[in-house]
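Worksheet: one structure, shown below.
Excluded from the complex is one protein chain; the other protein chains are retained at their positions.
Right after this comes chain A.
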Amino acid sequence: MNRILKTTAIAAAVMGVATVAHARDQIRIVGSSTVYPFASYVTEEFGAVTGNPTPVIESTGSGGGLRLFCNGVGEGTPDITNASRRIKVSELERCIENGVTDVTEVKIGSDGIVFAQSSENEAVDLTLEQLFLAVAAKVPVDGELVDNPYQKWSDIDASLPDREISIYGPPSTSGTRDAFEELAMEVPSEEMEAYGGEAYTEIRSDGAYIDAGENDNLIVQRLSEDTDAFGIFGYSFLVENPNTLIAAAIDGVEAESEAISAGDYPIARSLWFYVKNQHADEVAPLYDYVDMFVSETMIGEGGYLGDLGLIPLPEAEREQTREKVAERAKLQVSDL
């Protein structure tokens, strides 16, 4: 019994020692899994080239990242959080409440969500409304909201292919799903009378929409086996599989880099990260990392992140981003 007490005491002591840490020179980053491939590329480059320790980067999702980021200032909290959507007013308010008052917002590029199928099929051109009708749980039929009756694409519109509706998409925990719901469901449903001007984001659960897990690679693999199906995932996976996948054009706009960058492609979003300026003194290399991230060799046209599927911002916006970084512009609630 004595031994057990001693062991417990030693374990407790170890934990005690671990809590007494010193000011660190290793940057800690959390946040979006969409931004993760780009950010981890920059962290690796940063560690290799500057001789600073490679920043630790965890993929926690945009919401999870902002929650950790806004927990407060100091040793245990992250210095940067990546996000595949803009920070919400409520989140920024929570940040400020917890003492995280000086945050700089950095916009790094865009990402498109593609609706793609196996390249063995004919190319398809969908309107946003048709896409919505294929995935929504309840749809208007003759002015009444009913459980989605569409089993085939041709049921929605005769011009669409005579194929079963079968869509592999991200689960509800995913940022891609959030963005899809916002851009491909809220937007069209707000314009449809039957929903009374309210946003409708419920996805059908009768088997036509299949939760395919967080791993987009799995969706891509399934599409080459199940050639009738469509998949929803990030643009970078389309770029990586040019021979096996073709994306549907949405509202007549093809899912291409320029169209996404210019904001013409309807299911596109911006990618961001947020820097805790109060850590800038304590974590010395913080702004070296940020400067490297926003440099033209990374986020510019033909930059390294472009090879990974990041869609560069228009030049003027890139300049704006760099200006904000240079003056460490403080994000105010009124900016949102």
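Note that contacts are C-beta pairs under 8 Å (C-beta built on N, C-alpha and C of every residue); 3 or more make two chains touch, one makes a residue touch a chain; residues count from 1.
The rule we apply is simple: contacts and distances are computed from a predicted model.
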Chain excluded from display, named as in UniProt, from "Sarcosine oxidase subunit gamma", "Phosphate transport system permease protein PstA", "RsbT co-antagonist protein RsbR" or "Xanthine dehydrogenase family protein, medium subunit": "Phosphate transport system permease protein PstA"
Hidden-chain contact residue, picked from the options A:V56, A:A137 or A:A329: A:V56
From A:S172, A:N215 or A:Q332, residue that would touch the chain that is not displayed: A:N215
Omitted-chain contact residue, chosen from A:P37, A:G99, A:P140 or A:G300: A:P37
Hidden partner interface residues of chain A, rising order: 1, 3-4, 7-8, 11, 14-16, 18-19, 21, 26, 33, 36-37, 40-41, 43-45, 47-49, 51, 53-54, 56-59, 76, 214-217, 234, 236-237, 239-243, 304, 308-309
